[in-house]
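And then chain A:
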Amino acid sequence: MHRTARRASGGAALLLAATLVLTACGPQSQGGGGDETTGTSTETDDGGSTELSIVPSVQIDIEGAEVEATEGGDPADPAGDGSAECAEGTAIAMAGALTGPNAALGLNILYGAQLAVDEFNAANPGCQVTIKEFDTEGDPQKATQVAPQIVGDASVLGLLGPAFSGETAATGDVFSQAGLLSLSASATNPDLTKNGWTNFFRGLANDAVQGPSVAKYLVNTKSFGSVCVVSDNSDYGIGLAQQITEGLGDAANDECAAEVKTGDKDFSAAVQIISGADADAVFYAGYYAEAAPFVQQLRDGGVDIPFVSADGTNDPQFVSQAGASSEGAILSCPCGPAPDDFAAAYEESAGQAPGVYSVEGYDLATIMLSGIASGVADRAGLIDYVANYSGDGLARTYEWDSAGELAAALIWIYEVQ
Partner candidate 1 sequence: MPALAEALVHSATAGPLVHQSLIDFNLAGLGRNFWGLTIEGLTYGAIYALVAVGYTLVYGVLRLINFAHSEVFMLGMFGQYATLLLLGFYPSGNAYDKGILLTVLYLGIAMLGGMIVAGGTAVGLERVAYRPLRKRGAPSLVFLITAIGMSFVLQEFVHFVLPKLTGGTLGGVNAQQPIRLVQPEVQFTIGGAPVTNVTLVIILSALVLALATDLFINRTKFGRGIRAVAQDPVTATLMGVSRERVIMLTFLIGGILAGAAALLYTLRVPNGIIYSGGFILGIKAFSAAVLGGIGNLRGALLGGLLLGVMENYGQVVFGTEWRDVVAFVLLIVVLMFRPTGILGESLGRARA
Partner candidate 2 sequence: MSTHDPGGIGAGGEHGDEHLAASGRADSSRADLYMPGAVLEEPAIVDVAEVRPELANPDLVDAMVAPDRTVRAKVGEPLLQMENVTVQFGGLVALDDVTFEIRRGEILGLIGPNGAGKTTAFNAMTGVYRPTKGQVVFDGTPVGKLKRYRITQRGIARTFQNIRLFNEMTALENVVVGSDARHRTSVPGALFRTPRHRREERDAIDRAMALLEFVGVGGRATEKARNLSYGDQRRLEIARALATEPKLLCLDEPAAGFNPAEKEALMDLIRHIRDDGYTVLLIEHDMRLVRGVTDRIVVLEFGRVIADGTPDEVTNDPKVIAAYLGVPDEELAAAEGGTGADAPAAPTTEGGSGDASA
């Protein structure tokens, strides 16, 4: 944000009062430097600003027990060795909501994938892969219209997507019968892998994995005896909340369980309920857009118990929107921490900071690209390649079981500090 003296006084002049120019200079002089996106500066008149950011703390397994973080993990580089050769016009497709109200998630994935493709193309003059965008608006009906186009485009070797569980369910048969790899970066509904589709893989733990791990961690390690589980009404939120509630067992406090709606900005009733209940922690199953105002309103409402949430909230936007209220929040994620240089490259390429599923988009595109680099030239080959793939990505180790779920899914716990 550009805060120059000229603009400030210009704005004040716009608002007529000459005296105000003086007062307007006040805050301007105090507006010390602050990183706008990744951290947040706590500005107060008595000076002092603290930087908050999401910091990885521990890695846990399905029982919630802490696991020593295996250092090392050499994330795959999309650039490969630079000697890839492939047919001209080779393409991968990306399908998801690119416009409309749900566009943010789709774009995160697309930009991540785009970054991987750009790096690949730059390093491999002998193989220029294009990424074809298909917009589903997150609408299952639209997805059914888009799917035949993807299938019908012979240059497409593999599909990154669909993004949401709903559209995946609606179009799964299309891709399955066409034998087109469908590698989803964000569809978490556990049932999706039960359809017998051999072409479907997902690049993240489904809700059934993350939920119990975090629940056990909260009960066993953090010793929370009573947790309020609040979920939004998205596919993701509901699924996760169910898993968490089950995993928590007796520790899940029915009295203060609440459901909010995606897009809500006001959670006063949920705050009231939680402040009335005698709970040790709040678990929020949903996305950062709601989590940020929610945690803020919790703190404003005088609720100081720990705030726990999952990968949907594990986003720099959460911290920048919620500010100091986000301090101490515990965020789980099946994803590993995104290296700083990834974040920088991403911002360079996409013009915005990486968000939810950006890393998955990057990793999964990288896997497809490495397949192409290894000489795969048809759809069936790419499915085989992915099915047998095993390797580290930025976020985690990728290796799939026969159903298309990640074989090993460890969960990272982060904390806002």
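If you want to know what made the cut, all candidates are chains of the complex that A comes from, given by their letters.
By our rule, contacts are C-beta pairs under 8 Å (C-beta built on N, C-alpha and C of every residue); 3 or more make two chains touch, one makes a residue touch a chain; residues count from 1.
In this text, all values refer to a predicted model and were calculated from it rather than measured experimentally.
> Can you tell which one of 1 or 2 makes contact with chain A in this complex?
1
> Where on chain A does candidate 1 make contact in their complex?
Residues in contact with candidate 1: 1-3, 7-8, 10-12, 14-15, 20, 23-28, 31, 34, 36, 40-46, 101, 103-104, 107, 233, 255, 258-261, 263, 265-270, 272-273, 275-276, 289, 292-293, 296-297, 300-302, 317, 319-326, 351.
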